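The following block contains the structure, expressed as C-alpha cells.
Apart from one protein chain that is not included, each protein chain of the complex appears where it belongs.
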Amino acid sequence: MDSMNSSQSNPILRTENLSVQFGALMAVGQLDFQIYPGELFGLIGPNGAGKTTVFNAITSTVPLSGGDIFFKGKSLHSLKPHQVVKRGIVRMFQSATIFPKIPVMIHIMNGLSCRTKSSVWNSIIRPPSFHKEEQTSRQRARELIQFTALEGFEDHAAESLSWAQQKRLMLATALATDPKLILLDEPFAGMNSDEIAEMIALIQAICQDGMTVFVIDHNMKVMQRICDRILVLNFGQKLTEGLPEKVAQDPRVIEAYLGGD
Amino acid sequence: MAEFLQYTTNGLIAGSSYGLLALAMTLIYGILSVPNFALGGIYALGAFVAFYVVQWMGPGYYLFSIVPAVVIGMIIAIVTERLVFRPLYSAPHAAGFIAALGLYSILEGSWAILFDPTWRKIASPYNDIVLQLGPICLTMQRLIIFVFCMLFALATYYLVYRTLTGKKIRAASENKSVAQLMGISPFTTTTMTFIVGCVLVMIAGVLDAPAALVGASMGLTPITKAFIVVALGGLGSVPGAIMGGLILGLGENYGAAYISSMYKDLFSYGLFIVVLLILPNGLYRR
Partner (left out) sequence: MHPRFIVYFLIGLAVVLVPVFVQSNYWIYMFTMVGIFMVLVSSLDLAYGHTGLVSLAHAAFFGIGAYSSAILQVKLAVPILPALLLGTLITAIIAAAIGWPMLRIRGPYFVLGTLAIGIAIEIIIHNWDGLTGGVSLSGIPMFPEVTIFGTTFDLSSKRFFYYLVLAVLVVTQILIRRIVNSRTGRTFASIRENEDLAAALGMNVSGYKLISFVAASTIAAFMGGIYANYMGAIEPEIAGSHMSFNLLVMIVVGGTRSIAGAVIGPLLLWFVPEFLEAAQIYRPLFFGAILIIVIIFMPTGIAGKLRSLHPRMAKWIP
C-alpha cells in the first residue's frame, strides 16, 4: 500500500499544464500531476477548488483551455466522452446517477455495452453469436452483483434501492465497462460508518485486482486511511501532493481546509 | 436600393411580430423549462377578439380591441397555468411539452368550433391608409404593428430587468429553489409570467389580424417560428428573442425577394437546420 508501485513504472495518468477556464473563471490552472498504475490516488480540497472539474476534464465533459492529459501515454485531447470510456477510464458521479426504472441486472449489463458489439441487425436476426454474447453479459453482470453484495435485487428497479445500495450499483455498473482507471466522485457521501466500511472494502478489493483508483472526497480521515498518495487543490491550483501523513500535516493544507471532514 | 429598403421595412415589420411572440415564449420557457406551444392558440384568439370587436362595434374600435384582448389574455393565462401546467411541475419536461401541444390542439379545435374554421379578413381602418416614406411604401396597419410590437417588447424588457416584479421573475427562472428560500413564491411568479406572456401574445394577435387571414389554425406557423427564434436566440434570453425575431423577419423577406417567394415560410426551418449543422454540439443551454 505504499509507494512500491510508484516511481518505478510509468504513470497511467498524467496531466501537463492542465487548465480549464469558464469565461472569466479559471476553474483549474496549470495543473501537473501523475497517477501510477495500481495506486489509490486521492484528491482533496475545499469546496469550489476545482476537483470535479478535474474529473470533467479527464472524461472530456468539459473542454480544456490549455495543457493536456495523457492516459497510458496517449493524449486524451479531442476525444468524445464515450471514446474516453472505451480507452479505459470510467467515472462514478457523486449524485444518484442511475437509470431509475431499470432493474439492477440490466442496469449493470448496460455498463457492458461499450465492450460488446451486437448490432441492430444481430438483434433482429439473432445468430448464435448474439445469444453467446447475451449469455456472457449476464454472467459478468452476475459476478458484479455478487461482488457488490446486491444479490436478490436483480429484478428490482434501480430507484427502489437504498442510497448505499444505489452507490454500489453505480460502482458495479462502472466496473462493467472494464476500466483501467476509475474516477470516484465522493463515494462516501451520505453514508453511515458501516456503509463507509463496506465501500472502503470494495474499493480496496478492486485496487488489489490491479485497478487504479482516483478518488475525490471530503472525509479526511477515510482519505488518509486508504489513499497511497493525495493531491490537494485550492482555487484550481495544486497546493501540495504526496503521502497522506505528510499532506495532513502540511500547514498550508490545514489552513485551507481548517480541519476537514 | 429602393427595393432593398422596402424589403428591409417589410422584414422589420414581420420581425417585430415574431419578436413579440418569441419574447412571450422565452419568458415562459425561463420559468417553466417548457416551450408553451399553446401560445399559438392564444395568438389566434387575440385575432378573433379583434375580429368580433370590429364586427360588433365597427372598424373605428379596432385598436380598442386590445383592451378586451388583454383581459381575456389574463384569464386564459391563469386558467391554463393552474389547470394544465401546475400539475406537471415535477414531471419530466417532455410531459409539459406534450401537455402544451394538447392545449394548443384544444384551443385550435375550440376556435374552429366556436368561430367556424373558415378564414376571414378584418376590416381595419388602418389597412386602407397607405403611407409613402421616401422610397418605402407601407400601410398604416403595418406601421402600427411595428410600433406597437416594439413598444410592448421594450416595455416588457423594462418590466423584466428594471422592476421588482421582473427581478423576481428572473430570479425564479434562474433557480427556483433558491428563489423560494428567499421568499419569492414560485407559484405567483409563474402565474405572473404566464400573464405577461399570454397578454403579449393576445396583443400580437390583435395587431397582426388585419394584415393576415384570421382562422383557427393561424397561430401554428407563427408559434413554430417563434419557437425557432427562441431556440436560436437562447432559451430564456429576452434580448435574444427580440433581436432574433427581427433577424428572422429580415431573413425571410430578403430570402423571398432574392431567392424564392414560394417557400418563404420554409426559410426559418432552413435557417434552423443550417445553424444546427454549424453548431453540431448543440446551442448553448441557458
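Letters A and B name the chains as they come in the text, with residue numbers starting at 1 for each one.
Note that a contact is a pair of C-beta atoms (placed from the backbone, for glycine too) under 8 Å apart; a residue touches a chain by one contact, two chains touch by 3 or more.
Every value quoted in this text rests on a predicted model; they were computed, and no experiment measured them.
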Touch criterion as defined above, residue of A:I102, A:A149, A:M191 or A:L243 at the omitted chain: A:I102
Residue of A:Q34, A:T59, A:T148 or A:N234 touching the missing chain in the full complex: A:T59
Residue of B:I72, B:L103, B:A153 or B:L248 touching the missing chain in the full complex: B:L103
Positions on chain B contacted by the hidden chain, ascending: 29, 34-35, 84, 87-88, 91, 93-95, 97-99, 101-110, 112-113, 117, 220-221, 224, 227-228, 231, 235, 262-263, 265-266, 268-269, 272-273, 276-277, 280-283, 285
Residues from chain A at the interface with the omitted partner, ascending: 59, 81-82, 85-86, 90-91, 93, 97-102, 106, 109-111, 113-114, 116, 118-120, 122-124, 126, 130, 133-134, 137, 173-174, 176-177
